[in-house]
Every structure is written in structure tokens, then in C-alpha cells.
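Can you read through this structure? Questions will come right after.
Left out: one protein chain. Kept in place: all the others.
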């Protein structure tokens, strides 16, 4: 799966693992959850959960202890009672560790690899096999031999309450730790293989989320929303108002935990400004006149599921749901960020986008003389041009042109480099329209010069677009975009 | 998993794959389900489901066609739309085949094994590796190389409606077909590995089933009950009456499909006769006086999950549920069949169970002169002795003695040979009491000389019994049984 | 409420109180329910429910006892504990009585009327009042005085489990008993007033019933179906097949008890024969081609709610539900019985329907010489003409003509005399088409000469038809029917 859907998604809604204000806001929520889980598992294990997390790495003695616990687990000597106690004890220890301690813990697990002697013998057997029957026999032996005992350490947690969520979070830790210690890579792949089977698309359920949903679920939306921060319960209620909809995908073993969620605004016509869409003082739209569904925020919530494909057509399923409930809807579109645009503007590729004469003459009047997109961006550095109407007007054409090139033509292999574009194109959308001054927040100006893009999901084209994109990397474009690129 | 719980369970409730009247009764139910599924998938694939199942094996041309469909599936050339169509088309073809056709289909899949060249290279690389880093690298390559493409053919079905149930049924077919063609064994193991992960104990949910449950679920109880046939909807209602309870385990992806279910009667004291328990004309017991829960029927329903452990403690969870709802219950016991007893009575081992003099003198008065259990049984052959009260009385002691030996002392390795005994002992029960003339049905007389056994689940002992049984093969016995065996 | 909806409904689905086979079939179901309720209430009252119902009327002593219990209840001397015990005791006594005993019980209640002295004083006060304030004062007193203590005896049951259902059944008894003793009429009216408030249309909920519904609910459909008997659970499953739908209205206090239910078949085109519709061997219709919903059976289930209006538009709500789920449906129609037609054919009115010459000449060829509809029917008496194709053909035109007159033009006051016609016209339908040989069952031939009628619910006309019917008694007719009547 060289170009997974979720890598795209994650970019849409970067799972909050980096130190931003959003993280801090959701910190207390997450730590409350973990604390609760640690107590529960400690109770199952019949031990007292220490009140505070382990302050630093583990002592040699603790490591020794842990190792023998893992040995016991791998040996599966006792019955299921002892197995369950062991799992709970190991798990609650893990939950109480800090980052350094967690890495040591994971490194310990990783050491329980296949028995090299047995593996070697099986490999040799296979190479020496004379006939098909023998080869089959040795292949089977090899298959057994390569199954690492450490997998047992992982799967034992599934029987505990919230054990699947624990493993998802453990993989997030593992992804981070593997950056520093490549030896953890194997363990990460094994866990990722398990999760891919458990989170197979067939297991996910689409649910509508409303103001009537459980508060314990809604508080997760507040914590997880990664595109446009939800500031309060009032803000959330506004996003679940009569002219809004919200859908999420769930896994049966993580029932209150949305894996990915989509916020939708119903309106008359396409939306061109995110600030307007999120303004609580705007009255609710008249549903009887609404013909368009705007997908204005898509967040994936679990860093530990990064790279695990939930399958495509998440958006298609939401579209189907909306069509069923509002037969009058005709258009389904996003209002999406363009996260990599500003960064790309500094690249050599942007230097190759030459500005037509007409644009350059307008820019000259506004006091700038760039010849290509890269120079233009560099000249703007440090200027608060969104407040200079004349300049902003002169910038509109060249910036949109550059952006169209960035989105539709800049590739890495077969695929566009913009992660959000990849997500929606893979889901079957086409790039419809670029919107100037659509996100004038600090972040919006910084990451994409305030431009946002509408991707359109045309129910009749979704499947065709998806297949053409997958097979040939074909990017579906509106006639407007095609015209722009022809310049 | 040398002695899996479910092998035990299956024996308790032999999954109906052999040609018995029970099968015939549920035939129409099963075929109705399959027919419905075939139509659904045909609709998804956009093809017309032929009305009748394929009468015989496949033509050469059909096989050719199928093979190229499988190639396309393994190559995963297109996007998800085509993948889904392919899966639905393959699946509905399979559902329309007869047994011979199914075997050919499975053999086709089995051919999509690992690439022997790549696998060989990886094996050699591993053997030649000089240091840990290289070894890790080659181990990883080996791990990739051994993953067979055929697994993709299997997993593609999970995204279809009822796809998981389809794979469970496909494994039942595979188990049967592998008896005749050992080459299918590898495929069977791979599928079994997937199912073991999906049906991990953590994914199962316990639900109470009542007369208020969906009819579509209740009709499955009627079809699946394997211990004491449910004769009609009236019979079923009687088993869900005010003094009865029924519990089942479900998987979230097979929501109307009980995987294993337990029927419980609440009563005053232990039950000693199954005919009395199932008699519709007996008035409902007074719940306020009930102190005992009798588990009188336990059926596992999916032949395709044979050997997949659902974990133990299924019974313990039912006991916990009952205790919560009826705090006055003190005793939790089964009234269980002893399926292998009569068969064992013909063995050499039974010949070694010598009858004490007192018993022999009583038997003599009834006209028989056996010296050991085997001779006794053989002398009874062809006699309808349950209707000869005197003889029946003379038989009671020696037969119960033999039965106690059979249940508690006859082992295969560490474990008892009786499959029902294995199931309950592994779940933490003790053997409590043998009941004479407890099942006087034809089948009861034939398989266990009419004897039934009560296994008791003592909430305080379940975990200890289970651990001792698992670790040391210790069989928990009531003092009554111990006394009997001391003779 | 001069022409209540339910009187119509009841005729559609005559609540089974008369001695027919249907009653006998559901007898065991009903008596099982009552028996269960009697035991529950006896337990609440802390007394032992005698096993058998009281065989005959009550003894003088029992009556005395009952009277003093009722006195206590009316006095409401104690707190709520004693009130509840009293209610449960009285109720379980009632449930154990036979018809004669029940009548005596009801007569006892009826005696707790208003205090005549207080009532007289209040009436005099009102008549003597000089000004508005005084009049208001005395009106209030009168309002108090006329409230009969017996109402307290009735309302006390609502707090008991299934208390509302108990009162509904009690009203059924009361309706029967009041035929013989008009003094019970007042009590019946008071109870009917209470029920009208509780079963106000706003309290009813429409639910879809499927094969996934609780068995305890489905068994009620079997017991209550009054138009076309449900013969078995298999027959029921067939009526809930993929091309069928079933909807019912429920009251929140009687959650498993459908008050009225509608069985619907989805098909291509109008249905013209009920035998074909109910044939289990007909394959399920292809839902993608279905354009018509046929309402082929409507049953109201509670004789105790006779005359209580559930509001109209029950059918309209079902139509709305179907349209939402199957946007391709274009036509909504019934296939309805014509219960009073044959009876009317014997009346003077039928004698006034003269047969046109063309029809008479055809009949003459078949050997009959009637001049009007009444003579025609009388000539057919005793002949099994549905098996004489030639005769049947000659009869078609004159019989349909007579039937059109009966349905559309024969009135009692403003309304048609046929109860089913009244129900559907009041619900906003039009009379669409008469179907010859549509119900060839014995009952169908006997009650309506085998003719059935399609009423059509045209979503755009329902409200207008209803209003015109209510205000002016206007009967909506298809052009086909209008043409027929013009002859």
C-alpha cells in the first residue's frame, strides 16, 4: 500500500502529537482517560496503582522484573486467569511510565524475536527440499518459526477492557520510539499488521453525531478536532446546529472513540470562507433551500492508526447518507486547507512557474517585480498583505495560478504532493475551485497564503475518479481549474 | 493450542455437519440464508444470480475464468470499486457451487502460494547473514516473502455484507475438503489464523436471549440447538419461560448469529432428569424459591470456528450474570451428556474395571455374570433394560462406577477423553454427581447408558480449578465422586 | 365523534370478540397473558393467586368483601402503599372472574356515583346565582360534585404493571356487559373519556415491524390478524419477506402491544387477487422494479378501544414512511374487503338497482332472468357459481355495477354504509377499482360475492379528500368508477 489513504487523512487532520496549543488543551482529557484506565487495570491485576507516573527511565531491577514477567507471558505456562492478571499488571506498568520508560519497555518486548536456531533450520530445510511435498512441509515449518513470541505479548491485552485502544496508543508510542531506535521497526510492523486486520474496513461503522449524542463522545470531538479548533461546548453545539451535520467512523471495540470524523454545513451554494462558516452569530441556514453540503473539517483522531487504511469511500458513504436524508441536496464539496502550499512556494519547482506579463504588470503597479512564483512569495515575506486591499487584489491571480500548479501538477511519483489533495482525490473527488482570502487566520495565511480549495464529490463520478486516480494517477479537475492551468 | 476449549465445546454441541435429522431440519433455514446472500452479492457485482445452484463440478472453461479473476484480485491492479465487484462476483459464484465445485474453487485459491524464488532467496540471505543487522534485514524479507497472495483473496470478502460469516462458512467447507486433499491444509491454517485474530475473546459479547429477542435470532436457536432438539416455536417459548434463561456470545460483525449458547433452568435443587426438565407440561418453577441454575444445553453453532478458542470462562461470565440478577442463587451446575461413555465401554480399558463382589452378586440375581465393566456392557447389548426395573436397579451401581472411572480417570495425555468433561473442567467446573436413568431417550440410552452428569461451577473455585487443570491436568471431584472411585 | 375512525377500522379488522375460529386460535395466547398478569398482581398484593378462574358468579359474601375494598379505595384513607396493594388485590380478583362475575364486579363499581345531595345543592346554587362571580363559583362546585368516586377505582390501576392494558380490556368487558345492563353505560362513558385522553393521537408511535422484531410482539400479530388469518410462523415470515412491509401504532404504556397494524406488499402494479398475494410459493417481487405499495390487511387489535379515535392519517403516515424508504414508489393502494355488500344485496335498496338491457341479455344466456340486483343475488343463492366460468363472466358486469352503487352511493346520513369504505375515505383515499373474483375464499364469496376493492392513497390528494369527506361527505372516485356509475 505505497500511498495509503490515511497518510492523506492524517495530513488533513494531523493527529495531535506535536506540541501545539491544541495538544495542551486536550492534554487533560487524554491524561484523565489514561489515568482511569491505569486504575482499572491495576484493580484487575490486584495491585495498587501508584498515584503518579514514573518520573524517569526504569531501574535495572525494574527492567529485570519486567523481563521475567514477559517471559512468563510468552511461556503461557498457567491458565487464563494468570494470563489476564499478567497482562493487566504489564499494561498498568506501561501506562505509568514516561516516554523514556516506555521506550525501554518496548525495546524489551522487541527482544522476544523468533528462535534463530529453529528459524535457520527451517530455512535450510526449505532450500534443501527435493519435491513439492517436502517444500510444502518446510514452508509450513518456516511459517511457524518466523512467528515471533513477542506477538503474544501484544495480543494478550485485547481481552482487557479498552485493550484495543491501548494497543492503538502503544503503536503511536512505537512509531515515535522507532524514529530513534530502528530495532523497534520490526515490532512496529508486526503490531501494524495486527491492527490492519482488526481495523479492516468491514469492521467500521458510520454514525451520525448530534447534540443528542453522549457527552462522553462529544468531549472527544472537542479534544480531537485538528483542523479548526472547537473552543467550547457552545462552539460545539453551534457545529451541531440544525443546518450542520457530523459523521464519524467507529470500531466496535472502541465504541465512544471516533476514528475519523467529518463536519458538514448545509447551505445554498459553495462556501468560500471558513471564518464565515464558523461564525456563531450567523443564523442557521434554511434547510429547505439548501442544495449543497460543505465538508469543512475532516479529522482523523488516532496517531496509532497512522498508515492503516480504513478503505476509501468514507466520504462516499457520508454523501450517500446525506442524500438519503436530504433528497434536495445537489452538490457535495469540501472547503479544505492546502497545508503544503507555502512550503512548496520556496522550492525550485515554484521557481519554474513563470508569471504571465499581464500579472506582472499589475504586480508592478503594486510595487513588486517578481518573475516567478517563488520570487513573488519571497518578496511578500514579513508583509501583512491581507490588510492591503490593493496588493491583495494584485496577488490574487498569480497566487491562484501557482496554487493550481501545486495542487494538480506537482507530483511525487504518480501522486500529488499535497496530502489533503491525495486524500480527496483517492476518495474520488475532483478539484473544483480555489478561494482567495478564504482562511485569513494566522495559520491560514502562513500555510497557504489564505487560499482554500473546494473539492467536489459528484456522486456519479466518485467511483470513476477513484479508479482513474488509482490506476493512472489521473487528477480530476473542474473546467475552471483546467482553464486556469492552461494559462 | 493442543487441547482447545472449543474442541470440547463442539463435542458438547456437535456442529451439525453430519447427516442427521437435525441437519435436515435446519437445512431449509441454512439454504434460505445462503440463497439470500448469493442474491445480495450478485446484485453488488451487477450480475444476475442464476436461480439454481451449479449441479456439478466446474467446466474447464469456468475454472479458467475463475483463475483469471483470482489473478486480478491478487494483482490489485484497480481501485477499491473493482476490488469490491470482483469479491462479490467470486463470492456469489462460490455460493452457487455444489460440494465438488467448492473443492475445486478452494484448490484454485490454494495455488496462489508464496513466490518460491523470492522465498528461496530470502531464506538463503538469512542463512548467510553475518551480523545482527543483516539478520534482521533478511528476517524481515523472509517475513514478507512467506506471506501468500492467496490471503488477499480471502480478506477481500470482509468488506462485503456478511463477509465474515461467509469466511466462517468457507472454513467449514475447507475443513471438510482438506480431509480428502491435504494440499488444502495450508490454506486452512492461514484462514484459521485470520479467524483466530478476528474472533479473539476480547471481541465477543455476552447477551441474554429472551422471548423479546428478534425472531430472526430465535429461529437460529431452533436451527442450531444440537443437544436437545427444539421442536417448535412453542417448545422454544417454553425454554424462554419465566424460570428459564438463555445466554449467547456474539461477534460484532455477525450480530444475529449466536456463536455459542447456553440454556439455563432455575430450580430448587439439582436436576436429575433431562426429560423432566424439557417437559412443557411442568409448571414454571417459583423464582423466589430457586437456589440453583441448571445449564442443561450448550451448543456451539459454527462448524467453521472449530478449534478457534473463544477463551474460557464463557460459563463463568454467565454465572456472574445470573448472580447479579438473582442474588439468591447458590448453586450453578450442568446436566450434561456423556457422549463417549458407551463407546469406551467396549474398550480394553473398560475391561480393566473389575466389579466388586457385592455388585456381582446383585447382578447374578438379575441373571448376569460379568466380571468387569466391558463384559457387563456387552451382556446388555440388544436388551431394553431401562424397562426392566429390577435389572435397572442391579445395574445402577456398577454402571455408575464404570462411568466415574471413564470421566475422571481415563486420560489422553493430561486430559480426560470425554469431550464434554474436557470443556467443563477447562472452564473451571468440578464433577459433582452421576444421575442414573437421567436421559432415557434412545440417544441417551445408546451413548451413555442413560447416565447424565452434573458438573458444578462453584464461583469461589472456578479460577483455581481452571488453573490446576491447565497446569497439572487436575480433575476436580465432589466428595461423592471421590468416595465412589475409592471403591 | 359521530363517525369515528375506529368504528371504521374495527370493521376492517373486527376485533375478535365473537365466537369465530380466529378467536379460538388466539384464545390460548390471551389466556396465557391474563394468567401471567393475575400472578404478577397477586404477588404485588401479597396474596396467593388461586390456580383456576372463579367458575361462576360471586357469593354474597364475596360481593360484600369487594364492596368494602372499593369503599376503602374511594376513601383513600391510607397512603400510597395501601392504595397499591388494594388496587393489585382488586385487579387480580377481577382477572380471576368469569363473565358473570365480571359483570357483578362492574356493577359494584358503577354504584360509586356522585353524592346526590351535594350534586343537587350545587345545581340549585347555580340556578339561583345572581351574578357572574356567583355563577362561576357554583359552576366550579358543580364540576367538583359531578366527578364520581368510581373514577378513582378505575385510575388506581394505572400505576400497576400493564395497568393501562388492564383498563383497555376492562372496557371491552364493559361494552359487552352494558348491552345487557344499561346502568353500566355511565361507567363505560367515564372510562372511555379517560382512554380518549390517554390514547390521544399525540401519544401514538408508528413503528416498522420486521422479522427482526421481538418474537413476543410477532406472536401478537399472529393472534390479532383479523382480515386474513396468519396460519403459522412460516406464514408470518413470508408476510415480512423482502418485498413486504408491516407497520403498527403503539402506545408508550403498552410497548409490545400493536394497537392497529397494516400489512403492505410492494409490487409492480395494482394487485387484483388476495389469494395470489398470500401465496407463499410466489417468489419475492423485485424491489427495484416495484412502483406500488398494496395495503392488503389492516387490523385494529383492541376491542376495548372501540370508538376511541386514534386520529386519521394513520395511513398517511405509513405512506410517508414508505416514500422515504422507497423513493421509486408511485402508487399507494389497498386491496380491501367489502364486508357489508352481500347483506345489502338483500335489501330494498338493492332492489332499486335496475340492470341495463345488455347485462340482462347476457344473463339470460346463462339461464337467469333478474331485473334488479336484489333478484340477481337471490337467484344465485346456493349456487357455487365461481366454478361456472360462463356464469361468472355474465355476472361480472351487473355485480360490479351493484357494488359500485353500494360503496359510493349508499349512505347512512352523510357517510357510506360500508365500514371499510368509511375508514379509508375518512383517511383521505379514493375508491379506485373493483376486482372481480378477487377473494374466492368461502368467506370472500359469502360476504362480497368475491369482489374486492382497491382504495388509492394519492399523496397529493389525501388531505383534500379527507377535508371534503369530513365537511361534505364527498366520496372521491376514480374516473373508472365514475364511468361505471354513470351507466
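Letters A, B and C name the chains as they come in the text, with residue numbers starting at 1 for each one.
The criterion applied here is as follows: a residue touches a chain if its C-beta (ideal position, glycine included) is under 8 Å from a C-beta of that chain, and two chains touch if they have at least 3 such contacts.
If you're wondering where the values come from, they're calculated on a predicted model, not measured in any experiment.
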Can you list the shown chains that the absent chain is in touch with?
A, C
Residue, one of C:88, C:164, C:278 or C:401, that touches the chain absent here
C:164
Residue of C:112, C:224 or C:313 in touch with the missing chain, whole complex considered:
C:313
Missing-partner contacts on chain A, residue numbers
211-218, 233, 237, 242, 256
Where does chain C touch the missing chain, residue by residue?
77-82, 113-114, 116, 119-120, 123-124, 126-127, 135-136, 139-140, 142-143, 146, 155, 158-160, 163-164, 183, 186, 189, 194, 197-198, 200-203, 252-253, 311-313, 463, 466-467, 469-471
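Convention: only the chains that are shown with their structure count from here on.
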Tell me the shape of the graph of touching chains, choosing from line, ring, star, complete and other.
line
Using mean CA coordinates as chain centres, what's the gap between chain B and chain C in Å?
50
Could you state the distance in Å from the CA-based centre of chain A to that of chain C?
58
Which chain B residues reach two or more other chains?
none
